[in-house]
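Note that one protein chain of the assembly has been removed; the remaining protein chains are unaltered in position.
When the chains are written out, they are named A and B in that same order, and each has its own residue count from 1.
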Amino acid sequence: MTPKKKKIKRKQWIGLVFIAPWLIGLIGLQVYPFVASLFYSFTEYNIMSSPKWIGLANYVKLFTADNEFWYSVKVTLIYTIFTVPGKLTVALIVALVMNKNMKGINFIRTIYYIPSLIGGSIGIAILWKLMFQEEGIINSLLKAIHLPTLHWLGDPKTALPTIILLQLWTFGSSFVMFLAALKNVPADLYEAADIDGASSWKKFVKITLPQISSIIFFNIIMQTITALQSFTSSLVITNGGPLKSTYVLGMKLYTEAFSFYKMGYACAISWVIFIMIMIVTMILFRFSSMMVYYEDGNDF
Amino acid sequence: MRKKLKKRNSVSWVTYTVVLLIGLAMLYPIIWMFFATFKSNAEIFGSVKLLPSSFSFQSYIDGWHVNSKITYTTFFKNSFVMTIITTLFTVLSSAIVAYGFARYQFPGKKILFGILIATLMLPGAVVMIPRYAMFNKLGLVDTYWPFYLQGLLSVNSFFVFMLIQFIRGLPRELDESAYLDGCSDLKVFVKILVPLMKPALFSAGLFQFMWTYNDYTNVLIYINSVKKYTLSLALRLSLDAESVVQWNKVMAMSFLSILPLIILFFAAQKYFVEGIATSGLKG
Partner (left out) sequence: MKKLKLTALLVTMAMTASLAGCGNSASEETTDGTQSSQATATQEAAGTETAENHDPVTLRFMWWGGDERAQATLDVIDKFEQEYPWITIEAEYGSSDGYQEKLTAQLVSGTVADIFQMGTGWMPGYVESNAGYFADFKDFSDVFDLSTFEESILKNNGQFDGHQYGVPTGISGHALIYNKKVADEIGVDFSSDYTWDDIVEMGKKVKEYDKDMYLLTMGSSELNTMIVRPYLQQLTGSTVLVNETKKRGFEEKDLVEVLNYIKALYDEGVASPMSTVIAYGADLGTDPNWINQKYVAAFGYSSTVETLQAACPDGNFAAGKLPVMTNAKDEGWYCNAPQYMCVSGASEHQEEAMMFLNYFYNNADAAKILKTVRSVPPTSVGQEACTELGILEGIAKDSVDIIQTYTGTNDLGLTTEEEVTAILQDAATQVAYGQGTPEDVAKSTISLLDNYLSSK
């Protein structure tokens, strides 16, 4: 899009100086835990006694003998497929609306961010349970408009959808990033489009989306990674139940590691999650080179 | 021109009403929580009514004084110290690292960027214990340094990745023309990019503040002394299946602990919503 200018000679190695903090952290703080967990995945290791090398046995068990693992993969994928696009769509719509001028906009933005601020609070986990219980506010509302009531968190069929629904509520972090990105879209682009008489939908598709695509892409990647690893929401509200209907991979991993002391096996699960995320991310990056527009002319 | 801009940016009253109505639903949890601070346990769990039967701020007083040794004054202070320092370190370090990645073509960059993203992909639960062992060897257990150090060295590459994406959204011509004018590499970053990155830096800071402030698992593992506990640990002190939990106290302290976050968001938003468009710079 931007016309290629002639390259300016900059001392490119200086970049290494700038990334030095991260590099030091990588070598000093990250490599050891990573390598250790990879090593443990080939061992029988209960955290307390020394690990015993068993080769690929953990992985073989994972892929052939552990039905629960595949079940958890399914739950996790369903969770991810629904939460990521759902959350991002809500966040984008809210950000677009909140980008406008209206009375008390500062207050309104804050209000829309509050659910994300308090999402992890213990008090709120109680509120969700209260809202979704048999005689709770949600069922009362449904009754009032003559719709059938549900068991929500108590029913294996509806527990996961309920958890997903609760996740959509905490769209705040993407919302804030979208808002910041929208503010960075140069106003003259819109002004030019206005002069051409473009419709608002056209402006959204031709100007807004491309201009914030790098941030959208970032959010897709990060939300996907978070969703595939997630376990806190199901742990706090349903503890993986009922009947394991919300037993996501992150939870299985945690249980194997800290309840059953099968750290070796848990590490194997982690590395499978790692590979899964890696594949998804690579696909997304491949997509991004086609879809994402960078001001820097895709020089990376 | 000005008039046109204004028209484009205003909303119809229908939209406005919808926004307000949904906003009310967004507020419901915190309103419920506030009223719950005045309720008895039976009222909280046994009734769907929003309003409490009586108002008394005793739960706030009782909740604040945890026991004869410690009050929430300590916990609030600890949370602020730990969170603010960690946040500053994280934002500073991540911004510099992101600049290095986004604007330079050093050897091995593609691989290092791959590693940067890859460090986000391994679930935290399995690196928790090796990491704990490492910080213990460094003698940093029961201090806030595990958090400071991880901030200072951009261990959570989420922020680096996020800022890279923001920098890549800024036209390269900006800093390159400054570079040609004789600015040093660092000066280009500080004088040209940082002001433009303000919204992104503030949102990164906001997230790190919020996540550190709310972090339970890591603080639990690394901090032993009660006098160093942060709010997230303190809020769970009373919770025990084997004793009668006075939920109004827990709710009162939860509510107070959320207030700084709300105030922070409210105060900081003028920084992250002012972008290029309003700062008068044209690309």
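Operating definition for what follows: contacts are C-beta pairs under 8 Å (C-beta built on N, C-alpha and C of every residue); 3 or more make two chains touch, one makes a residue touch a chain.
Everything quoted here is computed from the prediction, not taken from an experiment.
Shown chains touched by the undisplayed chain in the intact complex: A, B. Annotation: of B:19, B:66, B:91 or B:210, B:66 touches the absent chain (contact as defined above).
Shown as candidates are B:186, B:245 or B:263; the residue that touches the absent chain is B:245. The chain not shown here is touched by just one of A:132, A:190, A:217 or A:271, and that residue is A:132.
Touch with the hidden chain on the side of subunit A covers residues 46-49, 126, 129, 132-135, 151, 153-156, 238-239, 241-244, 255, 258-261.
Residue positions on subunit B in contact with the hidden chain: 40-42, 45-47, 66-69, 128-129, 132-133, 136, 141, 216-217, 220-221, 224-226, 229, 233, 236-246, in rising order.
To be clear about the criterion, only the chains that are shown with their structure count from here on.
Averaged C-alpha coordinates put the centre of subunit A at 16 Å from the centre of subunit B. Those residues of subunit B whose C-beta lies close enough to touch subunit A in the complex are 1, 4-6, 8-11, 15-16, 19-20, 22-23, 26-27, 29-30, 32-33, 36, 44-45, 48, 93, 96-97, 99-107, 109, 112-113, 115-127, 129-131, 134, 149-150, 152-155, 157-158, 160-162, 165-173, 176, 179-180, 185, 189, 196, 199-200, 202-203, 206-207, 210, 214, 216, 235-236, 239, 247, 250-251, 254-255, 257-258, 261-262, 265-266, 269-270, 272-278, 282-283. In the complex of the two chains, the subunit A residues touching subunit B come out as 2, 5, 8, 10-26, 28-30, 32-34, 36-37, 40, 47, 97, 99-103, 106-118, 120-124, 126-127, 130, 135-137, 140, 173, 176-177, 179-188, 190-191, 194, 211-212, 214-215, 217-218, 221-222, 225, 229, 250, 253-254, 257-258, 263, 266-267, 270-271, 273-274, 277-278, 281, 294-297, 299-300.
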